[in-house]
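Okay, here's the structure, questions in a sec.
Excluded from the complex is one protein chain; the other protein chains are retained at their positions.
Right after this comes chain A.
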Amino acid sequence: MATVSEPPQGGFRLSQLIYDTRYRSMTIQIVTLIGVLSLIYWLGANVAYNLAALGKPIDFTFLWAPANYDINQMLIKYDSQDSHARAALVGLLNTLLVAVLGCVLATVVGVIVGVLRLSSNWLVARVMTVYVEAFRNVPVLLWIVLAMAILIEALPQPRDFRGDDPAASMLFDAVAFTNRGIYLPEPLFTRSLGEVPFFGIFDISLDLLALLAVLAAGMLAVRAIGRRAERIQNATGDRPTTWYLSLGVIALPVLVLLALLGFHLGYPELKGFNFAGGIYLRNSFIALWLALSLYTAAFIAEIVRGGIIAISKGQSEAAAALGLRPNRTMRLVILPQALRVIIPPLISQYLNLTKNSSLAIGVGYMDLTGTLMGTSLNLSGRELECVMLTMLIYLAISLVISGVFNLYNQRVKLKER
C-alpha cells in the first residue's frame, strides 16, 4: 500500500511545463515573448521586402537634397535651396514655439480658471464651468479650425487700411489686426552688437544675449537683497521694505543697456500688398496657439481644482486663524501643497498639448508635420523614413518634457523622512 506522502517517481516531464504550476507561468511568458518577437520580425521583414519589391529601400540621403519649397514662418534663416533636413529643423522650431507658448498660456489660464471655479461668487463659478465644459468636450481640431475661420472672416484685409477714409485702422498706429495675422511693433537697435553663428546652424543675436545676461545678474542681486531682508527680519522682527531696491537692480541696468544699444520700436506700415516691418504673428499661428492653449487650459483647470480640493479644509482654517488674508492663504498655504497633486497630471497635459500641436496641418501652420511629414514627404516620396523620423522626434520631445518635469516633481513632492 503506497503512502500519500511518497514523492513522485521519475524526472522532469514535458507536460509539467503546462500542468505544473511551478513552471506554467514561465512557459506562458516565454511563448508570448516568442510570439511577440516573431510578429515584430514578420512585420519588419515584410515592410523591408515590400519596399525592396517597390524599388524603394529605406534611405535617408534625401534629407541633404535641396528642399525647393518655401516656408512662411521661419525662426532661423532658410530658403528654398536649403536641405530637407534644415526645412525639418525650421518645422521643429515652429512646433517647439507653439508648444512652449501654448504650455505657458494654458497654465496661466488653467490656474486662474481652476481657482475661480471654486469661487463663492455664483456667477463667476458658473461661467468658468461653462468654459471648461465647452472646451474639453469638443475636439481640439474643431476649435483650431473655428479660431482660424473667425480670424479670416472677422478681421479686415490689409487693403482695408488703405485710402483716405480706410475701413480699418491700426490700434495706436502701432498694432494692425488683419485677417492674415497681427502686426506688432518690433524692437530695433541702432547700435546693435550683431550676431554670432552657433555651430553654423543658426545665428544668435548678441543684443539678446546681453539683455539676458543683465537680467540674470539682476535676478541674482534681487535674491541677495531678499536674503539680507530675511536676516534683518530674523534678527529684529521687522522686514525692511525692499521692493524699490529690487525694481532698481532689475530695471536700471536693463534701461541703461537698452539706451546704450540705441533701442527703438519699428512700427509696421502698409507697403504694397501687405504690412511691412514689425513682428508678424500669422493667423495660422494665432489660431493654433489660442485653440490649443484654451483647450488644454480647460483640463488644467480641472486638475488645479482637484488639487485644491484635495487639501484638507483644516489648512485654510488654520491659515485664517493665523490672520492670513484669502489670497495669501491661497498663494502661501494651499497652492504649494496642491502642487504635489497637480504636477503629475499636469505633465501629461503638457505632453498632450505638444503632440496636439501636430494638428497645425488643419490651418497650414508649418510645424514639423507640415514640413518633414508634409511637403518634404510629398516631394521626396520617402513615406516610411519621414514618418519614422517624425515619430522619433516627437518621442524625443515628449521624453525631454516628462524628464524635466519629473525632476521638478521630485523637488516639490512630499519629502518623507
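Going forward, contacts are C-beta pairs under 8 Å (C-beta built on N, C-alpha and C of every residue); 3 or more make two chains touch, one makes a residue touch a chain; residues count from 1.
Keep this in mind: contacts and distances are computed from a predicted model.
Choosing from "Sarcosine oxidase subunit beta", "Amino acid ABC transporter substrate-binding protein", "Acetate CoA-transferase subunit alpha" or "D-alanyl carrier protein", the protein name stored in UniProt for the chain missing from the display reads "Amino acid ABC transporter substrate-binding protein". From the options A:Ala276, A:Ile309 or A:Met391, the residue with contact to the unseen chain in the full assembly is A:Ala276. Per the touch definition above, the residue from A:Arg136, A:Arg159 or A:Arg340 contacting the chain not shown is A:Arg159. For the chain left out of this panel, the touching residue among A:Gln29, A:Asn68 or A:Gln233 is A:Asn68. Although one chain is hidden here, its contacts on chain A can still be listed: residues 42, 46, 50, 53-56, 68-72, 80, 149, 152-153, 157-159, 179-180, 271-274, 276, 283-284, 361-362, 364, 366, 370, 374-375, 377-381, 383.
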